[in-house]
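All remarks here apply to the structure that follows.
Of the protein chains in this complex, one is absent; all others appear in place.
For subunit A:
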Amino acid sequence: MTTAAPAATTRASAPNRPADVIFKAVSTTAGVLILIALAGVAIFLVAQAVPAIIGPLPDDDSFWAWVWPLTFGTLWSAFLAMVMAVPMAIAIALFITHFAPRRLASILGYAIDLLAAIPSVIYGLWGIAVLAPFMQPAYAWLAENLGWIPLFSPPASGTGRTILTAAIVLAVMVLPIITALCREIFLQTPRLNEEASLALGATRWEMIRMAVLPHGRSGIIASSILGLGRALGETMAVAMVLASAGAVTFVVVGSQNPSTIAANIALRFPEAHGITVNMLIGSGLVLFAITLLVNAISRWIIAKTTVDGGR
């Protein structure tokens, strides 16, 4: 503070350059507009959600009883997607940065970036037309042979449009973001740390465990959270792929699947009227709250894991 103060006064007394003035005006306006937009969205959500939250609702359930299966489906499908996507993304990023020959690495990196450019409706089509029929026999097999594991309780879905299929689609969709960020982070591992482990006689994999992953830890968390945010809010692909029945169940191969908040809004909103509009907007508020919470948690984790000088 003490050192900044004189600098600030000298800057204030410097002549006002037009470009500076314009830039300052534009950036201030943009900043204020973003805040206004954010506040506007929040106010809209709350105002519209209140009638549904205080009720009464048509089929005399409470709003929370109605929104719970959707919330569960949102969290469960996103969780499944992350369980598949994060290890996969880390593995691909490590392969690109530390194992692949340079040529193959750049081709792979390019392919991953392309995945990010595919619109979600295409993923939805792919999920229905290709993935669901492809996975269905596997689900039937799982239900028959591993049905004693609660995840695979029979009966299996006849169409393959289960929450696991939706989660696989989500995983493919979030894979590019996580991979691209992890790749950047892994490339930034200090050469000095990598050489330190190699000089101790570490194999390449041991070097990755000693130097690359510790260095990338907070970045891996940050990129995963970004992917999680996308998985939680993804609408179109889930709405298309998932055959939902509003159940709350951990079974991932059956036909009784929970829906997700975003997909449910997209499917129901066109025909909604009266209080149902408020219910749907209320569920949107819940989704908004979940994403805010996820972001807050990730910031907290990153702050915690970097205090020990995690670079």
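We adopt the following convention: a residue touches a chain if its C-beta (ideal position, glycine included) is under 8 Å from a C-beta of that chain, and two chains touch if they have at least 3 such contacts; residues count from 1.
Convention: contacts and distances are computed from a predicted model.
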**OP:** Tell me the UniProt name of the left-out chain, picking from "IclR family transcriptional regulator", "Phosphate ABC transporter ATP-binding protein", "YojF family protein" or "Electron transfer flavoprotein subunit alpha/FixB family protein".
**Re:** "Phosphate ABC transporter ATP-binding protein"
Original post:
Of the residues A:L115, A:A140 or A:A202, which one touches the chain left out of the display?
Top reply: A:A202
Subject >> Absent chain, residues of subunit A that touch it >> reply: 102, 190, 192-193, 195-203, 206, 210-211, 214-215, 217, 308-311
